[in-house]
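Shown here is a partial selection of chains from the complex, left in place.
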Amino acid sequence: MLVRLLYVSRAVNPEDTKATQSILDSAREHNLSNGITGILCYGGGIYLQAIEGGRHQVNELYGYIVRDQRHKDVALLHYEEITERRFGGWTMGQVNLAKLNTSIVLKYSEKPELDPYSVSGAVSLALLEELMLTASIIGRA
Amino acid sequence: MLVRLLYVSRAVNPEDTKATQSILDSAREHNLSNGITGILCYGGGIYLQAIEGGRHQVNELYGYIVRDQRHKDVALLHYEEITERRFGGWTMGQVNLAKLNTSIVLKYSEKPELDPYSVSGAVSLALLEELMLTASIIGRA
Amino acid sequence: MLVRLLYVSRAVNPEDTKATQSILDSAREHNLSNGITGILCYGGGIYLQAIEGGRHQVNELYGYIVRDQRHKDVALLHYEEITERRFGGWTMGQVNLAKLNTSIVLKYSEKPELDPYSVSGAVSLALLEELMLTASIIGRA
């Protein structure tokens, strides 16, 4: 059974870009063999990640993520059983929010900075769709 | 939480074009930092304004607007919680109704002059959509 | 409040083309200042007219039309409150049914002659839509 899970979290050391890189590295390493795909947006000390895959695998990974000390305030935004993946093209695509045109973020937020904590999960999901449509997701760090 | 608010009002000095210009100036000044976007239509002594942004910010601004002595008969036409902005491209776009092709206005009104007071808020919102589609909104005064 | 009204009637002197011309003349004269738009189809002794505008103005005009001695058997076919006009481009567009390709009429009628008396108002409205799509409406007599 395929599921899609979306969560937000706060980086413990927002300035530490190596942390993000190492997360992406281990994500790409593990995800391939577990059938996990998705995208990770980061910037302004926020992580917004969508994860797709088997229900078992996604939950196992989410268990690791919840325990991961590199971030905190992990909060589920959206979870659903799906028929087909939407982010199937990325083992873990990345979006550097700092490099993004702020108007994309503003379209879905109160301020030009991303704040998924203050909006419905549907809004954050809509932002991810927009990122796909505007080719803002890259496959390599 | 993002909201969209639409209201109509009557200018106290319809002839005073400086008033409108100064409103637009202060709008553009304040809105950017408050994450407010929208458009302001004026002409024939009428203001029709759409405001989008965080629920708190939009209500704070609406509080100022209701108290503003440059216009009167402020009446809400539409208010809704939204997932994405529709007027996100304008800190405060403007439409000079006097320069507009009257047929656009007539399409939504009894007479070729704008009269949002006499119609449902849905009609005024439909007019704003048409203004976007026909590129009638300009970003600078 | 905008409304659209559709009715059918029978000309008292079907052969008198001047009558139709004078109706169109006075329609164009009065409608502009009353914010009325619409189209008038005639032919085979039948008038089929759509009128759009403010509810008050449309009813006032319909009061005159009902009393007009140049036609009889005036029968409402459709009436609805609308958000936007569909015939906003014509002070009173005209369609000479005699000059029309009969297949357009046949598509909505039992015989190639127009007979709105025998069908639902929805059918007559569909015919008017088709006349717009096929550019059969002209703006001048």
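Order as written gives the chain letters A, B and C; numbering starts at 1 within each chain.
Here, contacts are C-beta pairs under 8 Å (C-beta built on N, C-alpha and C of every residue); 3 or more make two chains touch, one makes a residue touch a chain.
Since we're looking at a predicted model, the values are computed, not measured.
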{"item": "Homomeric complex, total chain copies (3 given)", "value": "10"}
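The rule is simple: only the chains that are shown with their structure count from here on.
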{"item": "Contact graph of the chains (line, ring, star, complete, other)", "value": "line"}
{"item": "Copy pair chain A, chain B: interface residue numbering same or different (half cut)", "value": "different"}
{"item": "Where chain A and chain C are represented by their mean Cα positions, the distance between them in whole Å", "value": "58"}
{"item": "Chain centre separation in whole Å, for chain B relative to chain A (CA means)", "value": "36"}
{"item": "Residue numbers of chain A (touch at least two other chains)", "value": "none"}
{"item": "Chain C-touching residues of chain B, taken from the complex the two chains share", "value": "103, 106-112, 118-120, 122-123, 126"}
{"item": "Interface residues, chain B side, partner chain A - complex", "value": "1-2, 35, 37, 53-54, 56-57, 83-85, 88-89"}
